[in-house]
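A protein chain is absent from this complex, but the other protein chains hold their places.
As written, the chain order gives the labels A, B and C, with residue 1 at the start of each chain.
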Amino acid sequence: MDTQTVTLHGHIIDSLILAKVLDTIVMLGGTFTLSEVTIGSKREDLSHSTIHIKAPTIELLQDILTAIQPHGAVVQAEQDCMVTPSPADGILPENFYATSHLATQIRWKGKWIDVSHPEMDLTIVVKTTPLSAHMIPMGSVKLGDLIVTGREGIRVFPLERPIERDVFGFMETQVSSERPHRHIIADVAKRMKNIRQHRQEDNASAKVLFAGGPAIIHAGGREALTWIIEEGYIHVLFCGNALAAHDMEASLYGTSLGYNLGIGRSVPHGHEHHLRTINRVRALGSIAKAVESGVIKEGIMAACIRQEVQMVLAGTIRDDGPLPDVITDAIEAQEVMRTVIPGVELALLVASTLHAVATGNLLPASTPTVCVDINPAVPTKLSDRGSFQAVGLVMDSSSFLRELARELGWKG
Amino acid sequence: MDTQTVTLHGHIIDSLILAKVLDTIVMLGGTFTLSEVTIGSKREDLSHSTIHIKAPTIELLQDILTAIQPHGAVVQAEQDCMVTPSPADGILPENFYATSHLATQIRWKGKWIDVSHPEMDLTIVVKTTPLSAHMIPMGSVKLGDLIVTGREGIRVFPLERPIERDVFGFMETQVSSERPHRHIIADVAKRMKNIRQHRQEDNASAKVLFAGGPAIIHAGGREALTWIIEEGYIHVLFCGNALAAHDMEASLYGTSLGYNLGIGRSVPHGHEHHLRTINRVRALGSIAKAVESGVIKEGIMAACIRQEVQMVLAGTIRDDGPLPDVITDAIEAQEVMRTVIPGVELALLVASTLHAVATGNLLPASTPTVCVDINPAVPTKLSDRGSFQAVGLVMDSSSFLRELARELGWKG
Amino acid sequence: MDTQTVTLHGHIIDSLILAKVLDTIVMLGGTFTLSEVTIGSKREDLSHSTIHIKAPTIELLQDILTAIQPHGAVVQAEQDCMVTPSPADGILPENFYATSHLATQIRWKGKWIDVSHPEMDLTIVVKTTPLSAHMIPMGSVKLGDLIVTGREGIRVFPLERPIERDVFGFMETQVSSERPHRHIIADVAKRMKNIRQHRQEDNASAKVLFAGGPAIIHAGGREALTWIIEEGYIHVLFCGNALAAHDMEASLYGTSLGYNLGIGRSVPHGHEHHLRTINRVRALGSIAKAVESGVIKEGIMAACIRQEVQMVLAGTIRDDGPLPDVITDAIEAQEVMRTVIPGVELALLVASTLHAVATGNLLPASTPTVCVDINPAVPTKLSDRGSFQAVGLVMDSSSFLRELARELGWKG
Partner (left out) sequence: MDTQTVTLHGHIIDSLILAKVLDTIVMLGGTFTLSEVTIGSKREDLSHSTIHIKAPTIELLQDILTAIQPHGAVVQAEQDCMVTPSPADGILPENFYATSHLATQIRWKGKWIDVSHPEMDLTIVVKTTPLSAHMIPMGSVKLGDLIVTGREGIRVFPLERPIERDVFGFMETQVSSERPHRHIIADVAKRMKNIRQHRQEDNASAKVLFAGGPAIIHAGGREALTWIIEEGYIHVLFCGNALAAHDMEASLYGTSLGYNLGIGRSVPHGHEHHLRTINRVRALGSIAKAVESGVIKEGIMAACIRQEVQMVLAGTIRDDGPLPDVITDAIEAQEVMRTVIPGVELALLVASTLHAVATGNLLPASTPTVCVDINPAVPTKLSDRGSFQAVGLVMDSSSFLRELARELGWKG
């Protein structure tokens, strides 16, 4: 029988953390006794508990410790984390630690230090001069980098229920199409107003990220989204070739994939319009030049250029062209996306499974995130991330954007 | 080798009718020659064609004739239809003719007479004094009724492309969530305005039918639908116990299935609210009394009572209570629905598979119909009816109703 | 400041019950202190806790007590339940207690007695000679019946994690189409084998309930389901007119809604087949007579008649005919469904939203239930019932039934 003592500290009652830890221990086949339980009697009080875990084998005990670590359980007999040099560029040592998207610390020479930029499924590299720890992707590792291995000397901080009592402050992530959307959209709008005000008044770096797919244009959400960007509510845009191309097709031809948005009907040889649009922008050299030269007069791309929105256009194998701004290498695109994530305080993922999942992977668990899709499987996938902060809406992108714009003051 | 000569007459080019008839003949294994082909050179010109069909067996020839009859192919050697008396109440003679939802005539003593109330999957009964023919359901047949049997002496009139060039005038029924909704909703609103004006100015009996499910209340569409009814745009409502109960729950408690629509959150013991609502209305005796007595002050039911909308509430095995107005017998409910169908010139089927399909079955093919559902399978099912006049929208009911109300002038 | 003391007893750690109760108290605005906490250190040990709740108002305290009662919290100062006579047939007293689908007791003259047949959204009637308590629907209440009112003297028993460690023993109800189905289907098959064996060897009354829609026939699941019934694995069938009609259409014509299941193609005038089938069975008087007379030779209906499966066919407004066995009154159909529910130890709800939800409403929370649908919204709706025992599968009904039959030994 092997034993280990762990401690839990924080809002462990309010967030069901203690319950989940105890449940996990017995589910995996261990037993426990509790001591030094201090349970706060109010929401804001902190609780504390010491848990003595027993398991029949050392392997099972390790499994239990691994499983409860994401809930913030810290092994009491603290020791430093282990590091192992990387054996080659882009290759990790066998026993590397795989990260979660929760705030994480490692213990180094007796002191706990923060690991920068929490993200799912990366590795931790330790830099010694000056001492720092970073989450980086496998492909960015260089020969000899000190990579954290094993599970000792690492602690993660589970998300606690946030203080703000809007939609992001509740455990139930909303993915039914049979619940009202209006409060969620109203809460999102309120957050967007706060972030914009914060930026304007305090010159803050807080950002709203929007990631979206071309259905936004096809389904009629372009006008509303353009307005939202022009008003300064969006600061980062992640999209693909198609959203940008069809937006500019609408500007040049009034169509989206050949469907005339003004008269509600496909037009003859309209399917060529996006190709002609792409060719034209290629000839001009960039979206910025197309806007600045007056060729593209309005729309999402024009608004982004004028509002200096940070745009990352990532390529896929579906692309025609592509537009000159598209980063066709997926790993390079990921890296650029990573550089603009810091500061994002609200993420809207709309009508794009690819961008929703890719962006969700890059965000820390603590970033409030809304995922909107007509297909309930997409928001479900996102809210399975296990965060208090992801909310799913099953509705079409156009209705969402028009309602959001109206909440923000649009008169359309 | 058996042969038969049929004629086709009408907009047979414009509506692909000739093509489909010839295609069907060869697909089923027959051959044909054409004679007396007169093809109109403009949309409004009628075309005419005589088709000589050959098939290796008499059975196959019969199959071909049956298959092309819904396209309006009339056997040239005309003869009267056959009738056979019904052997018992509710039982049809073996070889009864099963109807389609297209306009239909039967030939009786050398003259073609109209069959009243086209509806899918019924039978035709002939009354002799005065001479008339009616489509009726199997269950309404009485012993000795003269039932049309076989396929001779019956002709149907295929739908031609309608003259009005709005969304209902195009062959492509729209079921993708990646097409803009606004033109469709605008066209629907225009039809609703026309029908209302027509009723007001000409005292006409033209009606708009609305059939819907409780998701309308849950998802936040109640306010917009109430406004639409209050403004006199809806004249028939088909729904179930749940829509009515949750609408009145919202009036009494501000909740829908215990979810507070005002604050966007479930409330303690809120799931009891609809039961208390139903019990209260049962005690009062009817929805009308609940509204008239001032217990139910606003909402869809109140608007329907005040606007004298024809309501049919049909029961299902999911029902709690039910409300006193619910017709719990399905066949009786169907009969009542049938009595209010005549005059319906626009049907909106929203967020209810059961009501969408049941209402779709009762409507003639010529009735312009919009089916709205978040699940693409429901509009697909409806638009498979093979009519020019059914349009599907994949979106949530609340967004649809709010957009429709805005198109009609709502300021919400 | 108002206070109340409640006790919790049972597997309150393992089932997250304590955590949820404490969480609910603080979420609703109360505070608490714990005393007499005894936490079992193993899965099978019982835990106990006394919770002293404080709330600023008596109303809020009542709200908290109502909200935590479904988790098994029992007010310590026990008192008898209140009863009020029903004011009229089918009408409940204002303050009636609305039931959950959990095991429930009421306190009468100092003793706790069981309430029979737990079901959601009913009321409790007390009979005094002999003393007993029953859950009954609103519509079955008679003038003067003693109805339980208020919330005192009532306790419910929350579901604990079941001992059997198959799919029904885990908290995660499975509704993703991206999880393997095989283990779930294997576990369902194992339960079905056990129930059959139990019936055969011990003459037990344990039953498997199957509720399904006509897509089973359309999509090609008929052969497998027939085999499963013939082998004695199904004991109760809930369905509508359509499943029965298309099953017998397949027997008579080889088609389902006119689509030839043997050659994989629609056949000419095939859409009439189900009408001719219904008419023929109506003429014979019942499904049983159609089978016994040899008209219907094989299929689901034939297997059910031969295996003496308890069938309940409930009517809807979509029905053609209907078949003579269909109970067209929804409330009457519900009542008959209720009479065959006792003894059901496994429920399979396949490809029918209406039957899935209606049957789910009638079942106690403790009945292991599988909901299969191609539309993820249906299993989600079912598993929202808040039970450990409902599992959702997103797949087509035919693939499910064929895989299930193979697990049970089918060679098809």
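Note that a residue touches a chain if its C-beta (ideal position, glycine included) is under 8 Å from a C-beta of that chain, and two chains touch if they have at least 3 such contacts.
Keep in mind the model is a prediction, meaning the values are calculated, not measured.
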Which displayed chains the unshown chain touches: A, B, C
Residue touching the undisplayed chain, where the options are C:Leu8, C:Ile68 or C:Ile184: C:Ile184
Which of C:Ile51, C:Ala98, C:Val125 or C:Val167 contacts the chain that the document leaves out: C:Val167
Of C:Gly72, C:Pro118 or C:Gly220, the one touching the omitted chain in the full complex: C:Gly220
Residues of chain C in contact with the chain not shown: 167, 170, 177-184, 186-187, 215, 218-220, 259, 261, 263-265, 374, 394-396, 398-399, 402-403
Chain A residues that touch the omitted chain in the full complex: 28, 63-64, 66-67, 87-88, 90-92, 94, 96, 98, 121, 137-139, 268-269, 271-272, 275-276, 278-280, 282-283, 314-322, 328-334, 337, 353-355, 357-358, 361, 374-375, 377
Chain B residues touching the omitted chain (full complex): 13-16, 18-20, 22-23, 26, 31-34, 37, 39, 41-43, 175-177, 376-377, 380-381, 384
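Keep in mind that, in the parts below, only the chains that are shown with their structure count from here on.
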Superposition rotation for chain A onto chain C, Cα-based, multiple of 5°: 180
Middle chain, criterion being Cα centroid separation: C
Averaged-CA centre spacing for the pair chain B and chain A, given as whole angstrom: 45
Numbers and ranges of chain C residues touching at least 2 other chains: 377
